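Heads up, the thing below is written out as structure tokens.
As you look at this complex, bear in mind that one protein chain is not there, while each of the others sits in place.
Just so it is clear, A and B label the chains in written order, and each chain counts residues from 1 on its own.
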Amino acid sequence: MTTDNPRLCRTFQTAPAAVPRENTAKYLDSGLSATGFEKPDWLVPDIEDGTAPDMKAEALDNVVERLPESDFVGEIWPRVEWSYDDERFRDRGEEQIHTLVREVGEFVDGVVVPKVGRLEDVQRAEAVISEAEREYGYPEGSVGLSVIVESGRAVSDLREIARWGGESRLHGLVFGPVDYTAELGGRELGGAGPTWESLLWRLSNEASANGLVALGGPFDQLFGERGGVRFYNGDAYADQVEREARVGLDGSWSLHPKQTAQANRLHMPSVEELERDIRRIEAFQEAKGSGTGAVTVDGQMVDEATFKTFANTVRTARAIDAAAPEQAADVYGETLLGRTRAVDTDW
Amino acid sequence: MTTDNPRLCRTFQTAPAAVPRENTAKYLDSGLSATGFEKPDWLVPDIEDGTAPDMKAEALDNVVERLPESDFVGEIWPRVEWSYDDERFRDRGEEQIHTLVREVGEFVDGVVVPKVGRLEDVQRAEAVISEAEREYGYPEGSVGLSVIVESGRAVSDLREIARWGGESRLHGLVFGPVDYTAELGGRELGGAGPTWESLLWRLSNEASANGLVALGGPFDQLFGERGGVRFYNGDAYADQVEREARVGLDGSWSLHPKQTAQANRLHMPSVEELERDIRRIEAFQEAKGSGTGAVTVDGQMVDEATFKTFANTVRTARAIDAAAPEQAADVYGETLLGRTRAVDTDW
Partner (left out) sequence: MTTDNPRLCRTFQTAPAAVPRENTAKYLDSGLSATGFEKPDWLVPDIEDGTAPDMKAEALDNVVERLPESDFVGEIWPRVEWSYDDERFRDRGEEQIHTLVREVGEFVDGVVVPKVGRLEDVQRAEAVISEAEREYGYPEGSVGLSVIVESGRAVSDLREIARWGGESRLHGLVFGPVDYTAELGGRELGGAGPTWESLLWRLSNEASANGLVALGGPFDQLFGERGGVRFYNGDAYADQVEREARVGLDGSWSLHPKQTAQANRLHMPSVEELERDIRRIEAFQEAKGSGTGAVTVDGQMVDEATFKTFANTVRTARAIDAAAPEQAADVYGETLLGRTRAVDTDW
């Protein structure tokens, strides 16, 4: 077991990089200046589906202008255009990637490429980034790649993509349910649509087996309405985030600061979880000193396997403490954070 | 996005090709002469498990005699004998395929091969059809192949079978739950048996990734009984069809004209769905003219991904209109059909 902190991406917030408002960068500015729990771990300036066809150029300009001025402390991952079955989108994506690396390569952590197909298509996207890096003098691997898994082909090749990706600049596997459902011809019937739970499991497994991050898809029913009152759909979004967290997805997609605030918290260990797991580790370490291997803590046997789950809780809390200290302090308080930093998570 | 209509197989109705009645082709005749919603998209004269061992020869004769006389307008896909682990069944299947292609090759769209194993076994079945085509002078690929996925081996090789199949005469992947459950040793316990939902998802994904059709398995509890009254089990069958449609299966297996009528309708977009998606496309096309990319229709953002789901609805309705115009007219009426034919489904 390593004691390194895990890579953190509780929230993958897309923000349209240009909208038809007076300030076309309104949502981008809002994401870049978010504070507290509304600050996403990854901010994704969206040049693809969130931006109107005739505003793509302005969207790219906005990203190029805003990033150098911003003091956003999380990761920045612009989403470009792409399509495994349409060369025009790939040509535009290639141009966008070149512009981003040339102009703001030092300010982006990587590029999000949507609508990828089989392994060969993902490698084609990787080659574009690699070429841009070389051309503009960045070290090999400094610009990362995350892909949106939203085609039958990408899912069919998921094992191969992830395995190759573990040795490459690939960082994240992100689910894209809307495109995916359309491709498979899935339908909403009797009030229920497909939930693709098996796919989320496979995404989580392949990410874990290859050191990648796995992320859930967007929840776009932002608002509900009953009895004539319109309200933020917080329950339904939280249910989705919890389903994703249960199977080990590292984070959730956000379309709105409120979603970001919810997902940031839900992908944090709760105070009770963190306290409990620290207590169990401490009890275990004490019992280990006295020489028994299968220690019972809280009526449950602790072996190396259960110990790992406790240690994971602590390591996630430490990663949050490092990347978003104000969020960690707000939820855990200094006493618990002190124990979090001090406890011995080695088996 | 292509504007071609998708291949249509809402219903895969098997009919025993010979039964011990005065007219041994009773069920075959009934299938061939079905009208309205009871007409299946694919009629499958069954020479395999639906026909008694001592009536196989007569079953084949019935198919050979009836097809040339029939004016059935859907597709015809006889099911022959086969088994990945029993040469005797494969020998009989080979003979049946040769007879079918030789005698009625111009009247069948393809052959359904059950109990296939790994990719090599599917290729062995394909080679038999290919040889028969050559021998009796049919163009390469004119006789299709669909396979019943009902062994652990076929499921293990599903990705490989489908990927190979996308380049071959393979058209359909059909689930066979009874044999499959027996092979895996699945059981009914506490009133519930296995539902194999993950397998249906994989079937849908691989079919979609390779341009094939994916179909659900038979529901053989045709009749229920409560309080001494026996009745057609329409609710339970509809539930199964809806589960299949949700994850993007193209159609369902039918054992009875009533099941065919239900599945034909449930795999059609409803009037509400079709109207709503046409309205959304029209609103989107209008908004696109005015230059915004992320248009909100019915409180939901419409991007290329959501647009595709609307377009799929329209394209399916068009395919039904082409293959079963009386069913389309009955459900949608001429006004809605007119809008269906006219709306611009290009992004």
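One rule holds for everything that comes next: a contact is a pair of C-beta atoms (placed from the backbone, for glycine too) under 8 Å apart; a residue touches a chain by one contact, two chains touch by 3 or more.
These numbers come from a predicted model, not from an experiment.
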{"item": "Among B:C9, B:M55 or B:V241, the residue in touch with the chain that has been omitted", "value": "B:M55"}
{"item": "Hidden-chain contact residue, picked from the options B:P45, B:G110 or B:G176", "value": "B:G176"}
{"item": "Sole residue of B:S130, B:S151, B:Q240 or B:N312 that reaches the chain not shown, by the stated touch rule", "value": "B:S151"}
{"item": "Touch criterion as defined above, residue of B:G105, B:G166, B:G186 or B:G234 at the omitted chain", "value": "B:G186"}
{"item": "Candidate in contact with the missing chain, chosen from A:A25, A:V101, A:V174 or A:A245", "value": "A:A245"}
{"item": "Residue numbers in chain A that touch the chain omitted from display", "value": "6, 159, 162-163, 197-198, 201-202, 204-210, 242, 245-248, 250, 266, 288, 291-294, 299-301, 303-306, 308-309, 312, 316"}
{"item": "Contacts of chain B with the absent chain, listed as residue ranges", "value": "16, 19-20, 49-55, 150-153, 155-156, 176, 178-179, 181-190, 192-194, 196, 198-199, 220-221, 223"}
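The rule is simple: only the chains that are shown with their structure count from here on.
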{"item": "For chain A placed onto chain B, the superposition rotation in degrees, Cα atoms, nearest 5", "value": "120"}
{"item": "Between chain B and chain A, distance of the C-alpha-averaged centres to the nearest whole Å", "value": "38"}
